[in-house]
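All protein chains of the complex are present and in place, except for one that has been dropped.
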Amino acid sequence: MLEQNKDYLTDLDAAIGDADHGLNMDRGFKKVMKQLPQVSDQDIGGILKAVSMTLISSVGGASGPLYGSWFLRASSVVSGKQELDEEDMLHLMEAGLDGVIGRGKAQLGDKTMVDVLNPAVDAFGRAVVSGKDMLEAMEQAVNAAEQAMKDTKSMQAKKGRASYLGDRSLGHQDPGATSCYFMLKSLFKTLSCPDD
Amino acid sequence: MLEQNKDYLTDLDAAIGDADHGLNMDRGFKKVMKQLPQVSDQDIGGILKAVSMTLISSVGGASGPLYGSWFLRASSVVSGKQELDEEDMLHLMEAGLDGVIGRGKAQLGDKTMVDVLNPAVDAFGRAVVSGKDMLEAMEQAVNAAEQAMKDTKSMQAKKGRASYLGDRSLGHQDPGATSCYFMLKSLFKTLSCPDD
Amino acid sequence: MKKLINDPLDIVRESLEGMAAAHPDLIKVNLDPAFIYRADAPVTGKVAIISGGGSGHEPLHTGYVGKGMLDAACPGEIFTSPTPDQMLGATHKVDGGAGILYIVKNYSGDVMNFEMAMELARSEDIRILSILIDDDVAVKNSLYTQGRRGVGTTLLAEKICGAAAEQGYSLKDISHLCRRVNINGRSMGMALTSCTTPAKGTPTFEIGEQEIEMGIGIHGEPGQKRMTLKSVDEITEMMALSIIEDLSYRRTVREWDEDKSEWQEVELINPPFQKGDRLLALVNSMGGTPLAELYIVYRKLAEICQKQGLQIVRNLIGPYVTSLDMQGCSITLLKLDDEMIRLWDAPVNTLSLRWGL
Partner (left out) sequence: MKKLINDPLDIVRESLEGMAAAHPDLIKVNLDPAFIYRADAPVTGKVAIISGGGSGHEPLHTGYVGKGMLDAACPGEIFTSPTPDQMLGATHKVDGGAGILYIVKNYSGDVMNFEMAMELARSEDIRILSILIDDDVAVKNSLYTQGRRGVGTTLLAEKICGAAAEQGYSLKDISHLCRRVNINGRSMGMALTSCTTPAKGTPTFEIGEQEIEMGIGIHGEPGQKRMTLKSVDEITEMMALSIIEDLSYRRTVREWDEDKSEWQEVELINPPFQKGDRLLALVNSMGGTPLAELYIVYRKLAEICQKQGLQIVRNLIGPYVTSLDMQGCSITLLKLDDEMIRLWDAPVNTLSLRWGL
């Protein structure tokens, strides 16, 4: 999914950044895909940790450490697990978000990945609390992420490269928020049907 | 006249040279125009010599020394004169041509100024021999120059920058030949009606 | 897009291979993870200085590795911060036992990747300090932004700190010196054209035949404002005055406290320039601007400084911190003191900055 959207992400980054986000994500996740077969016998925590390490050492830019931190923290709360229930998934997402915030110090509304990750966690949590099953909860999280991604258009960036643009960042969708939406979408797909 | 044709000459030079001929000629002849009032009390030889020195120290490129040599040699055969008859004019033009050839070593057909200067001298000479007066002879020389200038289109350059292009110089009119035509035209105008 | 490249994805590696082939006497290259280091590293007992950042700004940083300047440089992909494993690899290679200084340009990516590298290195008990360079006055405030970008002052800090390290300064002293260079250096850049990143293949931004972009960074990102083309004298004046009239920029940065072993928030304030100050002036090409034009910029800059009572006592004019093929320039003014002048003048022998050796 990231490969297909590589140019789209890069174009978004060209508008308010430095035109590399698609390439960064593609480079990182291609490496991840290559590496996955070698770690497929590990538990989910182990897999996520391996993904984290690969992203950290191959993505670079702002997104590398942030995605790396997401996966690293996410991995820490599901170590040893072979399967995840709704609770686990919520913890995973919460931990990932904490990782990103811990590393990048962005706040809600700063026009970053956090603006997608945060509402996605919230939506997932609400769904779980109201008794939705995994697939339904995921769907709601992804829908929330999609909306949140679009909402970054009307934000003025306060973190990352786009912040230098001042109000010229208004009207443009944040590339990192967008890749987060893609990532959540495909991650949910993978985690819910691991054999695809 | 050169000023009006500055861009035209430069465009010709862009096609087969380095896009400076119009500027070079304009720079030189503007200086000449500025200087003329100061030397107007001199004889024609003196004026031509002064023009030569100005061109040599302000045109540069290939055309600077060549035009400079034309005027320098031309001046040497009319020194002391206040007026020129047809004979004088013929000598002047012959000497000028010699100056250019002596400096630049170009032969007829090399696609240079020589290809205009030479036929112009010939035409002038023929006209004088056949008893034409100054104005008629000049007209014929200018006409010959115009034709010769156009004829440089079908030549392959063997001297100057355009020679590097090999047969890619075919089809383009030589900038130096073109400026020579303009120069002859205005020179004749000036020399024949010095009070204009 | 036309560039002298093979596959856009191979540019950084192939370029490093070319550097390794060309200058084995001066530098060595590690390809995976990618970093360049001094041929004689580690220099025992000397503080090692490491910098790095996205590629596309050459000669920054790879061209500044060598005696009297950087011990190692970590090039990321084009306009992409390098990854922590690069910095960690370089750290291992150049560690001479007297500590390491990371000079980091203030971009969220660089900051985070260098921080991760530091965390990893510290877990191995390697002594590391870091200084952020944030000198771009085009970024007005730090409250609503990432803070000022690191641009031209970076290479001045690398040179001055590199000389200090060569002369046996301690890690602590070098880090203070580096911070002093940073708060005394200010830059402003502008672009006539965008640059084209090889992977994208088209210019990062569109710009008209009669437009310029003022307050540009070094990543081809759009600048502070778009305006109509002006004469170089007007452009130089606008840039010089934004620098000179930039008063007391104030921000908090995270610096490592060695005694407490933790990150501290430190408030830094740039002292304003004052009449009589001695300056180093860097007139820098963004890549595609000819040297002759830079001298025309310098001509006006010298005139302006003189009028303002500022003395340019050192200068550097050329393509030192570039953005690929972008046309445009930047000006950096660094207020010097005697110590900085002495260190600036000290011998240096790198691929792109060399004197006295």
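Structure notes:
The first chain written gets the first letter, and so on, giving A, B and C; residue counts start at 1 in each chain.
Just so we're on the same page, contacts are C-beta pairs under 8 Å (C-beta built on N, C-alpha and C of every residue); 3 or more make two chains touch, one makes a residue touch a chain.
Keep in mind it's a predicted model, so treat the numbers as computed, not measured.
The chain we do not see here touches B, C in the full complex. Of the listed positions B:G45, B:P65, B:G96 or B:P175, the one in contact with the omitted chain in the full complex is B:P65. Touching the chain that is not shown, out of C:P42, C:G63, C:G109 or C:G189: C:G63 (per the contact rule at the top).
Subunit C meets the missing chain through residues 1-6, 11-12, 14-19, 21-22, 55-56, 58-59, 63, 192-193, 209-210, 212, 229, 231-233, 235, 287-299, 302, 315, 317-319, 322, 324-325, 327-329, 349, 352, 354-357. Taking the whole complex into account, subunit B touches the unshown chain at residues 7, 10-11, 14, 16-20, 23-24, 27, 56-66, 68, 103-104, 156, 158-161, 163-166, 168.
As a working rule, only the chains that are shown with their structure count from here on.
Annotation: 55 Å between the Cα-based centres of subunit B and subunit C. Subunit C has its Cα centroid 31 Å from the Cα centroid of subunit A.
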